[in-house]
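Yeah, one chain of the complex is gone here, protein chain that is, but the others are all in their spots.
Moving on to chain A:
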């Protein structure tokens, strides 16, 4: 305690230098927190988007994600209503939604183009998050109206290509599961955007029943299981793998290639930037401690002459660095918390990422784990730098130190 007291007193010797070092550490910790907070927010958003796109756990034919189908629903699932009810009985399951993936041609009478179809259940739009945004018109109706044409949602660029708006009619052409051509007249209900131009040029969403009508089948491509708690996904995935060995059970992250790519990229970019910030902290502390040791060389000699052990003197300088590092870290964490709060309550938009058309809100997570790790890293770097800077001073012969001018 007496050393800590002395270390605290010593911080006041050169207040300007102490303050400068403290602020640099605060900025470094703030930087670490901002970088990691942005990365964590991005990871969490992408994870959430991936989960909401197809579900936390996906049930399909065992080969569905292994190879291409030669004809629609060749690798589809049959009798899914019973399976959906069984799965829905689990109290942890929020929704079990079926989906059909198919392709075909869409025509406005004058022009035909390829579409990438999704047969979906309308409940999907209640839980899909920001992955698909409605730009015009309305989402698909909860129930199909047997007296009206089936409804479709078109990707923004597909709608532009076909020059249609909500309320206009179109014709879908597809191949049935038997390989026969089939057609379905539909009405445009709404225009959507995924933020990915290539996807928006091909995306077409219809009611599941309409897709089955076009394909003349009661099968589906996959069942997506949406859980109440995303923390349960691993356990639930294992449970389903054991309960349904005859089905293909896929976890969300196995399908989330974009999530993994971004995570790998950000981890490297922000990791390198984090190391640079820590090295800056190390140099700042080394410089401060070196200056302090040089200015206090005679005092080091006095302390040693009075019987202070070398390790005690080393400890004193390290404690001084630790105090600056801790105070700087605390300030940095508070600044990061302030920024995080300010962004939460304001609407700052990031520009669209490369290859996308939609921006996204800028948030920075304030993670207690990252706060602890950042502070710990800074404190360790500070201790090492101070120790290194002090070694030279304490190894000087006492008489030489006492005569230092």
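In the analysis below, a contact is a pair of C-beta atoms (placed from the backbone, for glycine too) under 8 Å apart; a residue touches a chain by one contact, two chains touch by 3 or more; residues count from 1.
Definition applied: contacts and distances are computed from a predicted model.
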| item | value |
| --- | --- |
| Chain left out of the displayed complex - its UniProt protein name, from "Molybdopterin synthase subunit MoaD", "Transmembrane protein", "Metallophosphoesterase" or "Putative ABC transport system ATP-binding protein" | "Putative ABC transport system ATP-binding protein" |
| Candidates A:48, A:90, A:218 or A:299 - the one touching the absent chain | A:299 |
| Residue among A:9, A:81 or A:138 that touches the chain left out of view | A:9 |
| Missing-partner contacts on chain A, residue numbers | 2, 6, 9-10, 12-13, 298-299, 301-309, 312, 397-399, 402 |
